[in-house]
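Here it is, the structure, as structure tokens.
The complex appears here minus one protein chain, its other protein chains still in place.
By letter and in written order, the chains are A, B, C and D; residue numbering begins at 1 in each of them.
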Amino acid sequence: MDSTQLALITLLVPLVSATVIALFLRRAGAVASYLSTVAAAVVAVTAVMLAYGGHRFDVSAEWFTFGEFTLSLGFKFDDLAALMLTIVGVVGFCVHLFSLGYMHDDQDKARFFGGLSVFMFSMIGIVLADNLFMMFIFWELVGFSSYLLINHYCLKQSAADAAKKAFIVNRVGDFGFLIGILMCYWHYGTVDLNALPDVIAGGAMMSIAIPLLLFCGAMGKSAQMPLHIWLPDAMEGPTPVSALIHAATMVAAGIYMLCRIEVLMVADALNVIMWVGTITAVYAALCAIVQSDIKKVLAYSTLSQLGYMVAAFGLGSLVVEHDGSEVLIAAGVGAAMFHLTTHAFFKALLFLGSGSVIHGCHHEQNIFKMGGLLKKMPLTAITMLIGVLAISGLPFLSGFYSKDSILHLAQEKNAIVFGLLVFTAVVTSFYMVRMWRITFMGETQSDAAEKAHEGGLSMTLPLVLLAVLSIFGGYTHGPLGFLYGHSFDGVWSQIPHASGAGVFIMSIAILVVGAGLAFALYKPGPSDGLATKMPAAFIGLTALKESFDKGYNYYVAKVQDRFAMLMNFLEQILLAGLIIRGLAGIVGLFGLGARALHVGSLHAYVYWFLLGAVLLWGFAGGLF
Amino acid sequence: MSVGLTEYLTVAVVLFVIGFVGVLIRKNTLVIYMCLELMLVASTIAFVAFSRFNGTMDGNVFVFFILTVAAAEVAVGLAIIVALFRRRQTVQVEELNALKN
Amino acid sequence: MDLLLIAIVSPLALALAMVLGLPKALTRNLAYVGFAIPAIISIVLWCQYGDAAKVSTYAFLTTYDTGLSKLGINLTLGLNGISMPLFVMAGIVGLAAGLYALQSGAERLHTYVVLLLIMQGGLMGVFASVDVFFFYFFHELALIPTFIMVGIWGGRDRNYAAMKMTIYLTVGAMLSLLGLIAIYYTSGAKTFDMIALREAVLVEGISVGIQQNIFGMLMFGFGVLVSLWPLHTWAPLGYGAAPSSVAMLHAGVLKKFGLYGLIQVALPLLPQGAEHWAVILATLAVVGNVLIVGIITMAQRDLKQLVGYSSVMHMGYAFLGVACLSVVGVGGVVFMMVAHGFSAALLFLLSTSIHHRTQTFDLDEMGGLVKHAPVLSAFFVAATLASIGLPGFANFWGELTIFVAAWKVFPTLTVIAILGVVISAIYGLRAAARVFFGPQTEAFDKVLAEKPATDLTWSEKLPALLLLVALLALGFWPKLMTDSINDSVTAIYPAAEAVVPTDVARN
Amino acid sequence: MPTELLQQAAADNHWAAIAPELLVGCLALLLLILEIVLPKERQEIIPSVAIVGLLGILGGLIFNYHSDYVGQTTFNGLLHHSGTGQFLRLFFLMAATGVSVLGVVALKRQAMPKVEFFAITLVVTGAMMLLGQSNHFVMLFVALETITVGFYVLVSYTRTNPLSLEAGLKYLIMGALSSGILLFGIALLYGAAGSQAMMASTTDPMNFEALRIFLYANPNSPIAAVGIVLVLSGVAFKVGAVPFQIWIPDVYQGAPTPVSAFLAIASKAAGFAILLTLVSVFDAYQSLVVTVLSIMAIATIIFGNMAALTQHNVKRLIGLSGVSHAGYLLIGVIAAIHVPFALGAICFYLFAYMLGSFAVFGVMTHVSGADDADQDLDHYTDLAKTHPFLGAVLGVGLGSLAGIPPLAGFMGKLLIFLGAFEAGLYGLLAVAVVGVVLSIYYYFGWIKAAFFPQWRPPVFEGDDPVPEPPRQTVGMPAGILLATAALASVLLGFYQGPLGVWLGLS
Partner (left out) sequence: MADILFYIFAAMTIGSAVAVVINPNAVNSALAFLVGLLGVSGLFVLLDSFLLAVLMILVYAGAVVALFLFIIMLLDMQGGERKPFSRPTAVAGFIGAALLAVCATSLLQGIGALETAEAGSAIGVGANLKHYADQLFTTYLLPVQVVGFLLLIAMLGVIVLSKKFEGLEDIK
């Protein structure tokens, strides 16, 4: 079996699984869950085989043709795709495994696992896509699967609303994305990712609009300001979904896509992207501080980290010294992808950990009603601690390396951004430690927490696996780089590496300041420490968080809906009413008039004859 | 100036117009009917005059037919008027307007 | 045996037989046959189309003299790459509508089925006619039952709706008839035969000024039929009132007549006329149909009206594609017509199924139906997503192709049109959420207390499945139809200029 | 008088050529004889004799359709037998058959003398057949007056009903007035054509052939022009063209329904028969005739449709719709001047119009109650439900009249439109289209009344339920008539076949 067929299998196995579940296994939830998990396992295995098999290829097939427009589908499998595919495969499998336990008692299990399979299919499609049209197709499809999965608890109004919001906001992003693709098609004559570099190298005019419009797509999917509003709401979905889609893979697709089209970037566009990313990173981190829902904390954290990646990408390429000569590397791509990788591991870990907690506490999500879970759920607590430390950048854990490469890049390119990112890092460790401490330390705060217990093997195993990955995921080369081998050197070689002890010190300083503040401000208990100790800051941050939601709600309820009502009113009154009915009325009036001429009197009728006779006679006689 | 075609036709046309006006203004159905007959008579004058001055016989024969037809028409018409009078006790047109609109 | 003729005549003959007094007990079984024969034939012809011998793009050509041959009117049947997909679509949607009607338990089902069969016969005729006259003729044949059925079995406002629909569509039909007659004469061919007309126009051509006039007439005539803004107000009202099978057949299939006419008749015969009107057409379509109607759709509170408005909105894309005057645009439109036929029919079908369960079309009184009817909700969500252009469903390819074609000619309008994609997502998903998700409303509780809601029955599921499978099949494998469409469109539009940028790489 | 002259004249009197007319006349006499001969209780068969006789004559005429006299002029130039004339003969015979069948149904409800109705109908039919072939003003006038006098009687036939008599009176006055105008016009033409002062004067000025030649020689005579328009006015009264249409709704409403049908179908067709003949005679004054007819056509279409829009009495409604049909036919007449096939189109239109009208009038005859003049749209409520057959026939008939495909009426309109387009009458076409759209409103309103479930006030206890409108059951002959009309309307829409060939369209 050659690699292309293997890639095809990777792509289609989840689709087959989803189809079978949808058609036959609607009521057989257990079978469906196993089928889906097996499919995920197959994907993981084939993904790893493909990635580590060392074979890289491009294939393409014409899908349909209208005149001069041909749409083709194909695979572009390079190191970047291989890396992404591996992450999707592995994390996906972990989440499937975890879900077996987490969703065990759910009635609509079949729908859930079917949705997961659809998601795997779509996500792999994005990863393997060799042109922008194909990417757009799967881009929409992941949006759909995300909708499906957020909507899982669809009888809850909030879940239904969240799903709808997620899809629509994504569509807003896709609006720009599609326009960008069309512009690209007509501007460069192709949207093929393999052909684009040649066209550009051939001296095609560069355009700032195209990359920015394409970035719109990334803004939607990767939830960058101001399209980030859907992601926190998306936490209405089951926790494994949050782990897989809204933390590790789908939201990262925006970053992946940007890396794919790096060749189209121009400096001004990169600048915009960098600032969007930076602002998102800072804003989301601040919002995370005041969250009491464990998943919301993680959601804002995800937003913040995605901002990090986007900012990293926006920082652009860098000249580095390599083996004594100066070379230009796509440092933005490298740093962003590196952080994407490590983030996928530790954020998936954190979400699954929180899922474990929620599952243990019978779907209690408020951290102030937990507490003391360290004793009840030690494995979860420890694996989560690893995740917290990784995200906070504890040296030698994966997050440390990836975050440092970004900070290093920022330091080199833009001081203000650097400052903001450092500040974000401090805040990150602050709220992560806060969350962990309140959840796991101290006394239990509710009955639910009292009865908490560790989940089964299917839930703990993924935690451990992801914890291991979170620890070792940062070693891209060197003795501890066994995780990656040399399979992804095409990406890893672009990572900017800082040298010297400065980074070390900075990292530890960040961690210490953040964690220290958290320890100082919060004690495990039923209420938010910040709210009592620094109410002004708390209120300010809450307002900051809510401002966007309020704006969004205001827009929907007061602007969009009212405008729609107005247009409807105008159509009913003006078009259908005044113009059409008015016209009909006038005709009807004439009709009544014509009818009224039949007065019934012979004399009146004779006058008609007179009129006719005189007119005709006069006309014929040449009187007029 | 001797009397010629023009004079006869003048009589015919004037008779025609008077008949028409009578139909226009009279209310009594019977009189209206007489006025209609006047119009027919006007045509006969024209026919006979043309026949005489053009030397073609057809006009005269046509009048023959007109007379016959007129007689038949009058018979039927008067029958209708009588029948109507029996039902409605009137022959005034302004009262015979049950059919309208 | 001429399968095309059989496909047209068999439903009509059955309808006639029923009118003339076939035993009513047989009605149901015979009706199944009446709806199935066209569908089967259409699929058989689809399979044979690729290998069939073609005369100037038309396969399966046959001509019958009906008594007016001196005037150039003959019943000529045949299929080309443009009509074949629509013919197949008409067959399948017709079958679905028929199946749905037979299970609907409508009052006076006998008459209902007879009228529906007549409609079906007309529909098959519309797309199988090579003769422009009969193309028009069959359209009207199918239209008449529509009016009557809206009036008899319609819902709210049916009297007004039926009347308004009738007047509007007659205006459109008369305008287009005049346009067609004008072509008949000005082409110099004095025939309604499409092939002869094309040849005549190639030789002689119609003078530019006349072309412009005729195209204008056809554009507005057909525009009324396809609900071009601002001539669309009959559509939501009519569909809102129409019984499900009628709405399925009309919105799904019959409405495509106008677009089909523009593509098959107006554009090839009146290219310069089309050029003259293209900008106006595109502007009306995008600003009017897509944007304004799209926004209005968001304000709808009645499910069926909403579906009706959304159908109007999507016609905007089709018009935009036509206005591109290119092979790409027209190809996209043909594909989209097929796709929209399936998806619109499916939506109307499902809305009625929802109504059976909720006893209302008012979105504010629904909610939480998914608990009682998960399969129905799955179908509805799928249909909604199809209609808003999610990849994997056929509609997406059509819309995408139209956008690609339109960008080159009208970039600004295309941006607005793409904005419509967002708008349609907003109202589509909002409707789905209102009906199925969230907690149950009190009004719905009351309805449930009287009549518990069940999930889709098999007799409802079958037609829905038929349509959904078609949507998905074309969504995953567009080549099923694109090749034949492309061949014919390319052949009919020889003037399609080389619009490709110079350095097209592999794409 | 030399006997040779008599013999020569007699030789030209080709009686065989008018055998159908003679037979129709004899049939009328036979009916009267039967009335005298037969005992009272056996007299019921008389209408059947009329119908069977008419069908026999019809069959005979069809059998001898292509006789050798077609294309010849007989009776010393009084008659000219043309293909169109043959068609019209068939047309009038069919119309008479239909009217007789409806007459049986309608008269059953009235305590009226039965036989005279059929006798008069037959004589009128014979006159119409002659009128369609007349080639001479004397013939035209006599035939026309026979028709008119016959209609005076028929319209006021139900003399127990004052409305019928009033309609008769109105028709009488209007008809006599129009006869007067027509006659005066004929006199002027006669005088002008016979005057030796004019170029190419003729010794036979009432003969159409001679008149045509004369008019060609004198294309600018004001006298002839006035004569022409006055004659046209008289004809316009017959076809019901504006401004001579005003009598129509009143008379249609008051007349017994079969008579209204006869007026609408045959009398109108007779008017068009004369018009077609005269338009070719007046060829030299084409610009005048075309202008007059065009203005009439526009006014007729608009007025007919407008006035019908808000009408509720179906007899008035169908009358006004008939006015608009006259307008479309006028367009055809104008087109026929230049476009040969338009003649066929007019014939086809008339035929389709007859089928549609019989379907509608037939249903009206069955739905009408004791008061024939009071037939309202409301009487049609639920017709399709309670009498599906009548409902279906009504639907087809109205659809055909409205010109909706696939019915014959549409083909008629289409052919007329094609002719008009070929003749370049774009303005008239536009008006016609507007008219068609307007007409949809009231035709559809009627269908709506018959087919759509209507809101009804709830019946409370103690209230008398609203009485069901009286509807008759359909008898055999009427059923056959209705079914034939409806089926033929449908069939002719799809397949014109032999009729198309016959009319030169294929």
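Assume contacts are C-beta pairs under 8 Å (C-beta built on N, C-alpha and C of every residue); 3 or more make two chains touch, one makes a residue touch a chain.
In this text the structure is predicted, and so the values were computed from the model without any measurement.
Of the candidate positions D:143, D:330 or D:503, contact with the unshown chain belongs to D:143. Residues 603, 607, 610, 613-614, 617-618, 621-623 are the ones on chain A that touch the missing chain.
Residues of chain B that touch the chain left out of the display are 2-11, 13-22, 24-28, 30-31, 33-35, 37-38, 41, 44-45, 48-61, 63-65, 67-76, 78-83, 85, 87, 91-92. Residue positions on chain D in contact with the hidden chain: 1, 5-6, 9-10, 13, 18, 25, 28, 32, 75-79, 111-113, 116, 119-120, 123-124, 126-127, 130, 138-139, 142-143, 145-146, 149-150, 152-153, 156-157, 159-162, 188, 191-192, 195-198, 221-223, 226, in rising order.
We adopt the following convention: only the chains that are shown with their structure count from here on.
Per-chain CA centroids place chain A at a distance of 36 Å from chain C. The geometric centre of chain B is 26 Å away from that of chain D, both derived from CA atoms. Shared contact sites, meaning residues of chain B that touch two or more other chains, fall at 20, 23, 32, 96, 98-101. For chain A, residues that reach two or more other chains under the stated contact definition are 595, 598, 600, 602, 606, 613. Only residues 164, 230, 233, 237, 292, 295-300, 326-328, 331-332, 335, 368, 370-371, 374-375, 378, 385, 390-392, 396-397, 400-401, 403-405, 407-408, 414-415, 418-419, 421-422, 425-426, 429-430, 433, 436-439, 478-479, 482-483, 485-486, 489-490, 496, 498-507 of chain C touch chain A when the two sit together in their complex. Residues 19, 65-71, 108, 111, 133, 136-141, 144, 147-148, 151-152, 158-159, 162-163, 166-167, 170-171, 174-175, 177-178, 181-182, 184-185 of chain C are the ones touching chain D in the complex. Chain D meets chain A in the complex at residues 169-170, 173-174, 177-178, 181, 222, 225-226, 228-230, 232-233, 236-237, 242-244, 246-247, 249-250, 288, 291-292, 303, 306-311, 316, 438.
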